[in-house]
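Below: one structure in structure tokens.
Left out: one protein chain. Kept in place: all the others.
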Amino acid sequence: MTRRIKIGVIGTGRMGSVHSRNIVRQIPEAELVAVCDIRLEVAQAVADELGIPRVVYDYHDLLNDPEIEAILIASSTDTHAFMMKDVAAAGKHIFCEKPLALELDKIDEALAAVGKAGVKLQVGFNRRFDKSYQRLHAIVESGQIGRPCILRITNRDPDFPSMDFLRVSGGIFLDLAIHDFDMVRYQVGEVEEIYAMGGVLVNPELNEFHDVDTDVMVLRFANGTLGTIDNSRKAVYGYDQRLEVFCSNGTAMAENEAETTVVKGNMDGFLAAKPPYFFMQRYAPCYVEEVRQFVQCLRDDLPTPTTGEDGRAAVVLGHAAWKSLRENRPVKIREIC
Amino acid sequence: MTRRIKIGVIGTGRMGSVHSRNIVRQIPEAELVAVCDIRLEVAQAVADELGIPRVVYDYHDLLNDPEIEAILIASSTDTHAFMMKDVAAAGKHIFCEKPLALELDKIDEALAAVGKAGVKLQVGFNRRFDKSYQRLHAIVESGQIGRPCILRITNRDPDFPSMDFLRVSGGIFLDLAIHDFDMVRYQVGEVEEIYAMGGVLVNPELNEFHDVDTDVMVLRFANGTLGTIDNSRKAVYGYDQRLEVFCSNGTAMAENEAETTVVKGNMDGFLAAKPPYFFMQRYAPCYVEEVRQFVQCLRDDLPTPTTGEDGRAAVVLGHAAWKSLRENRPVKIREIC
Amino acid sequence: MTRRIKIGVIGTGRMGSVHSRNIVRQIPEAELVAVCDIRLEVAQAVADELGIPRVVYDYHDLLNDPEIEAILIASSTDTHAFMMKDVAAAGKHIFCEKPLALELDKIDEALAAVGKAGVKLQVGFNRRFDKSYQRLHAIVESGQIGRPCILRITNRDPDFPSMDFLRVSGGIFLDLAIHDFDMVRYQVGEVEEIYAMGGVLVNPELNEFHDVDTDVMVLRFANGTLGTIDNSRKAVYGYDQRLEVFCSNGTAMAENEAETTVVKGNMDGFLAAKPPYFFMQRYAPCYVEEVRQFVQCLRDDLPTPTTGEDGRAAVVLGHAAWKSLRENRPVKIREIC
Partner (left out) sequence: MTRRIKIGVIGTGRMGSVHSRNIVRQIPEAELVAVCDIRLEVAQAVADELGIPRVVYDYHDLLNDPEIEAILIASSTDTHAFMMKDVAAAGKHIFCEKPLALELDKIDEALAAVGKAGVKLQVGFNRRFDKSYQRLHAIVESGQIGRPCILRITNRDPDFPSMDFLRVSGGIFLDLAIHDFDMVRYQVGEVEEIYAMGGVLVNPELNEFHDVDTDVMVLRFANGTLGTIDNSRKAVYGYDQRLEVFCSNGTAMAENEAETTVVKGNMDGFLAAKPPYFFMQRYAPCYVEEVRQFVQCLRDDLPTPTTGEDGRAAVVLGHAAWKSLRENRPVKIREIC
């Protein structure tokens, strides 16, 4: 090993603490030198657990630290854009959690700052690092099963997040489906048109802020491929994550993982295990791998695997889906961009 | 056994010969007394094979036969409507293959004649008699997994029918997807709105007559449930027939059947068998069961399980899908009816 | 079609009535001209159902009928051997249900009579006609996955037959496992040595007549392949039929079939359907196919696919298993022959 990349983490909540643990325990090519959270005691607890030498309250303190080469932003979504601008101005590379922002103008300002500073930016689209989705991508990309005709995604959460979070989340298309919007671009390419239907079928509280808990979409890609996506906030049997790319000479499907391989047979039938309940378990290896690759890109001066443009494009699709739902008509993506 | 229902079959092509064999060999409650085909030699071959006493060229001959109680219509689609009218006028019960007709006015005329004559009519929506779809229906109907939220259908043919057939088939929504339109009504209920995208992704010949070989649709049901359907004319791995009804407290999925249960493991992985290649194999037991139930309804004077209204409703959905595709907008079903 | 083979059936109980229905309804190359049962009313009921012209009480009446070319013996096991002798002497071909007899000397006498008369004999080892086992056999036979190393069979009945039947059945190795003993020879070849353990783990009534309800066996084949078999009289989840041939370059497995393809997901997990409950459902197509092939062999003067030697060999293995269990030692097959 040559050089270890020194990293600071901003935001040590759910995702930030996972990233911190991963860097310390599983990414020897990096060194976590400081953590930051406006809830200082939260940052301190993570630092204590992992033996991190520095804990700060104000993220500007990290920007002034010449030792730090890269910043991982895992604070709340509304802070991503201005932090990216500041971090870029400080000449440090950036790993930023998704979504970059809910507003496109904020994203554009941040990306402009990143571009001007010439720092690297990676967006936390963790699913691109899943071994099953990568395998599926490799099969489709190879052309061995012909050209993509129909992409099909089922993405259902096991349960609602808190109402407080939902109110500021950007709604189902910018929070939950944002991963699908990135995945479809990864698997098939650019989307041209989208139509979305949604409804409040499970939790009437969502009506208050005009969100939906269930949606279905169809998409047309620039290369002619068609797609369907369905989303739900509440799949009682666990986190339902399925993907198929049906092609002219075959099909490739990524099925759900399961908590165990145990099957119990009795008079009722054969009972198999549920999928892992939560995204933190289902995608645990991806959270390690995405940061490991980010670190590798810094060490080898390579482009990052998920770029600012990827981050922007998924948000554009989210807005297109909302516009389609609100106006009940198919929306061309170029209407949004 | 009390009384055997005496049946005549009109049309002894692909479906008609299957129905004829089924009646003779597997439905002892019925008796196939005559077959009719404008290609007399085709009808004669079926009669020879099955020991059927009477073969006619003109279907009116069956209508004048007082012995015959019921007529099974399996001739080409464009003949269904006027034959139904004639058969009804002759006071005989009717089993008619799907679709009843491609044009709604013809269907309405035929249904009016059936209603006036007071004869029974069953439409050949064979999939309603599949044990897996029936089991799925029973699970959803029972309420044990809550209310339906998302219905998802994948229906893909193994290969294109002849171009000659396709030209007069009514296109993908009235030929292939017609089964899905009946299935969604069976599983969830009435559809309120539909949006369809389609494309010619595999066989450019279809452009000549403005059909598509691939489509995706989303639907909204009167009860709020949302749905997605995807169709293709060419799934090289065989007839792909999948159905899911995702509900507020669980999900119920009908997966593909397989030609054998054999799995071969080697350095490439584990290779499982394809689904049965063709609808005649996949749904073979349904073709027996639907006619068996039709016969039972005649014997016990019960309503038929798939009615003329079912036959009409599926065609309405097909037209709505075409209208949506042509005008690139969501279409309310009441715009068609 | 040229000539229809005229068949008489002796024994119209469970298997005999299935065979009778199959011949009449699904094997047009044959004609069922007479049925025989010592319970004349049972035979009469089958004849009425199927429109069979002749019903007899004494099977000798069939032997004297010059029209009848072949006899299907489906009476109780203790009658098979002497009937075969009589039928052979009458110069008629024989399809005989398994086992040919429980005693080897009786089998030898019957086979000698068959050989002397020069008639064809087929034994009812239905499982050889299962499409999954045939596919597995084809894979192994082709050599594409190397040489067989380990054969593994799980064969478990859903529930106990009647105690009356069990008392005269020959016990678990000659009744239940007899199918496995034929299957191992079909898939891998001749067995050289066997060791069996058994126990009464479920139903203590079996102790009365020294049978067991559960057993496990290991086998060594002449070609060096090793095997394991496990059997139970009571698998509450249904008829459990699994087979694997593990080879030097891969493996081939035949898994259980399922009643439906429906999977229900809820908080308990994913529940799939049980296998078909009973052998009559699981192997229904095999019962047709074995007799169809028998008829074809008569029409084309070909050797039968399952011979008298196959019938004898399976019984030899059953006796070897019993000897092994009784003496608690491995038994060489040549000790029995």
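Labels for the chains are A, B and C, by order of writing; each one numbers its residues from 1.
Criterion: a contact is a pair of C-beta atoms (placed from the backbone, for glycine too) under 8 Å apart; a residue touches a chain by one contact, two chains touch by 3 or more.
In this text, all values refer to a predicted model and were calculated from it rather than measured experimentally.
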Among A:122, A:187, A:228 or A:256, residue touching the chain not depicted
A:256
Out of B:13, B:28 or B:265, which residue would touch the omitted chain in the full complex?
B:265
With the full complex in mind, choose from C:236, C:267, C:302 or C:337 the residue touching the hidden chain.
C:236
Looking at the whole complex, which of C:89, C:149 or C:336 touches the chain that is not displayed?
C:149
Which residues does chain C use to touch the chain missing from this display?
147, 149-150, 152, 154, 156, 193, 195-199, 201-202, 214-220, 224-228, 230, 232, 234-237, 240, 246, 248-251, 328-330
Provide the residue numbers of chain B that touch the chain removed from this figure.
235-237, 265-274
By the contact definition given up top, give the residues of chain A that touch the hidden chain.
25-26, 28, 49, 131-132, 135-136, 139, 144-145, 249-257, 259-267, 273
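As a convention for this text, only the chains that are shown with their structure count from here on.
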So what shape is it, when you link every pair of chains that touch: line, ring, star, complete or other?
complete
Innermost chain by mean C-alpha position
B
Would you kindly tell me how far, in whole Å, the mean C-alpha position of chain C lies from that of chain A?
58
Note: chain C sits from chain B at a C-alpha centroid distance in Å of 39
By the touch rule stated above, which residues of chain A touch at least two different other chains?
235-237
